[in-house]
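Sharing a structure below in structure tokens format, with a few things to ask.
Removed: one protein chain of the complex. Kept in place: all other protein chains.
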Amino acid sequence: MTGMDTTTTFADRASKRAPPRSARRVVGLSDRAVVWLFIAPTMLLLLAINIFPLIWAIRLSFTGFMANLPRPLGFVGIANYVDILTDEDLWTNFQVTAHFVFWTIALQVLIGLALALLINQKFRGHSFWTTVILLPMMLSPAVVGNFWTLLLQPQIGPFNYFIGFFTGAPASSFTMIGSVKLAPWTIVMVNTWMWTPYVMLICLAGLRSIPEFIYEAAEVDRASPWRQFWSITLPMVTPFLMLAVLFQAIQSFEMFDLVNLLTSGGPGSTTELVSITLKRAAFEKWETGYASALAVILFVTVFGAANIYVRVLNKVKQQ
Amino acid sequence: MLKSFSIAGIVTAGFVAAAPISAQAEGKTLTMCWAAWDPANALVELDKDFTKQTGIAMKYEFVPWTSYADHFINLLNSRSAECDLIIGDSQWIGGAAENKWYVKLNDFFDKNHISMESFLPATVVGYAEWPKNTPNYWGLPAMADAVGWTYRKDWFAKPDLRAEFKAKYKRELEPPKTWDELLEVSKFFSGKLIDGKKVYGSYIFTERGSEGITMGVTNAMYNYGFEYMDPKKPYHMDGFVNSPGAAKGMDVYKALFDCCQPPGLTNAYMQEGLDAFKSGEVAMQMNWYAFFPGLAKDPKVGGDKIGFFKNPAGPTGQFTQLGGQGLSVVAASKDIEDSLAYVKWFAQPAVQQKWTDLGGASASKAVLESDAYKKSAPYAPSFVDSMAMVKDFWAEPLYVPLLLDMQNRVHDYVVANKGTSQQALDALVKDWKRVFTQEGKDPS
Partner (left out) sequence: MSGARLHRPFSEPSPLLRWLAALVVVTYAIVSILPIVWIGMTAFKSQSDAIAYPPKLLFTPTLEGFVDLFTVQTRQPHDFIAKLPPPANWYEKLARSHDMVIVGRSRVVERFVNSIIIGFGSTILATLLGTLAAYGFSRFKVPLADDLMFFILSTRMMPPIAVAVPIYMMYRYLGLYDTRTGMILLYTAVNVSLAVWLLKGFIDEIPREYEEAALIDGYTRLQAFRKVVLPQAVTGIAATAIFCLIFSWNEYAFDLLLSSSEAQTMPPFIPFIIGEGGQNWPAVAAGTTLFLAPIFVFTIALRKHLLRGITFGAVRK
């Protein structure tokens, strides 16, 4: 409580005083020391647990090291990278990942934006229902993903019955996880279920940031609601949407837990995302060198794409 | 060689860490590591005698099959002294021997007159020897196991079905003796309405993540001419792994999957099979013998309703996939002497007999080849036969990559219809060559 009191008194005094001087002499530690004292621990931790391992991974990626065999590193040059970049099967996994990333984002954006627009109509009880919609994204993907295998069981799971109820198809006539055709869409569906609320929330923020006078002006100009949507709402929401896409793209590209527990990559390799391949290479086959090379490639891809994207985003924002 | 999913009969909710069973004379305790399943319960029961006789208490670390290999290989690799004794998978023996995770037992066997002659030859090769077929022993055969089949005896005995089958195939409806017959019988049952329920022909392993589909498909491939390598030239695989016969074997497995697997079981291993069989969904089921004592006693499908047969023959022979584990002493243990004393105690004929009686599966010739055993249970005769026709997967130090490569190739073809069996096996040879090169062996 004293803290609050001092604050108010200082606030009062501050408001009465002349503009604060920026250069000042203070008792105790110098500002410089304080800065380093405050920032250094975070930086050190990040260096130790992010940068150092990354550098180590780069080094390992040029070796044939296997963490479960007691033997020296054995430098192999760029052999791992050549292996990876010429491996057709791995290329398939990248395609699977691309399919997954593209469709989850497309669906999330579409549904998320639509929901945000509807919620923005501010019907009675809209904030309660918004909270309800947000729930899936707050839960543990691994724990929930595991449970989806029960929901999607053709005979004992409710999902097929639910679909059957609306389409008339017998419940055990199709299998969402087991079929080569449906499985890639199943992971898209579950991921969309989980993360659409995220996109929706960001869109909602975008919608609420639009100053109302713009619409007023449009009304005066007798622009139709349709035109208002295309020329005001959408452009104003776009930067927000792009931010959502960035975060979701990184997230889906790195997706491991949900899909691994849902399909473990099958049937065949139809849902084997790159991160699942990486986990197998690194922690089951223990091909540490090869896995490190794959990890480096993934990291460069994410980091490079994100950088380019952020630049585009900034340009859009400026407009 | 059971690694993944499962558990008949026990353990709900994860890892079991049982407390020391009885008073600790001299405060000595040994920790035994194994998988959490039915036979482990039998072992706890059996070990009470050991504690009584020696005063050494036993502690247990039983881990679900899903984490069994990962968990213990990690411990062994980090030289952890958590386990004194381990019942490790047959596949680990190469790595365990080359990395000295286990204590070599030759001198100990000699000194204590424990002869490997007294165990089934396949189990000695599978659970004790590295390099294979040389007298270098790293474990004592502890739990004999192999793939076998169960069938619904009551369905096979239905007069109308028998008549229909005879009219169609000009022979009696009997448990299949060859893979062709297996396919025919499976097709015959698939889609039939029995007791008001639509049933399917046969359940086979299709699990992708660990070892399931490999442990299934090999049962067909061995019998159509698949070999791991040239018997005359170690690690030479071209024309053996991907021989036309091997490809044919894979085709037969796929045909069985396509026609007769219950819907949704595209990533299924031991327990899904047990479920499918127990719920009356399938006429025949592939599974490990370790589960058969439980099935034989099952209130719903056991007793008169269940029959057992060994893996059917193919054009080039009759083999079956080996399972099971050996008992080894962990080199990092702080009490190797007492651990060896345990092995010595466990190897005694009387203990081996009691082990089987309690629900374990001794690999001792004296136990398995006795008439009493063959009469003891309906699956016993076919189990004894099966143990004489087993083959095992690679037990190389790098068996995991070998296994995962095969998992992917087989699942891609059998379940996901990718390419042809020949292409899948050609690709597999390529994968395996890469692994052997990494291991420093010459696969050319």
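We just call them A and B in the order they show up, numbering each chain from 1.
Assume a residue touches a chain if its C-beta (ideal position, glycine included) is under 8 Å from a C-beta of that chain, and two chains touch if they have at least 3 such contacts.
Just so it is clear, the model here is predicted, and its values are computed rather than measured.
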Candidate in contact with the missing chain, chosen from A:F102, A:W230 or A:F303:
A:F303
Residue of A:L182, A:I210 or A:L234 touching the missing chain in the full complex
A:I210
For subunit A, enumerate the residues touching the unshown chain of the complex.
2-4, 6-7, 10-11, 13-15, 17, 20-21, 24, 26-29, 31, 34-35, 37-39, 41-43, 45-46, 48-54, 56-57, 60, 67, 111, 115, 118-119, 121-127, 129, 131-144, 146-148, 150-151, 155-158, 161-162, 171, 193, 196-198, 201-202, 204-206, 208, 210-212, 215-216, 218-219, 240, 243-244, 247, 250, 253-254, 256-257, 261, 275, 278-279, 282-283, 288, 291-292, 294-296, 298-299, 302-303, 306
Name every residue on subunit B in touch with the hidden partner chain.
5-19, 36, 41, 64, 66-67, 70-71, 74-75, 78, 271-272, 274-275, 278-279, 297
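In this text, only the chains that are shown with their structure count from here on.
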Please tell me the distance, in whole Å, between the geometric centres of subunit A and subunit B computed from their C-alpha atoms.
42
Which of the residues in subunit A end up touching subunit B in this complex?
64, 66, 68-70, 89, 153-155, 172-173, 175, 177-180, 263-270, 280, 283-287
Which subunit B residues qualify as touching subunit A in the complex?
70, 73, 77, 95, 99, 208-209, 263-267, 397-398, 400-401, 404, 408, 411-413, 415-418, 438
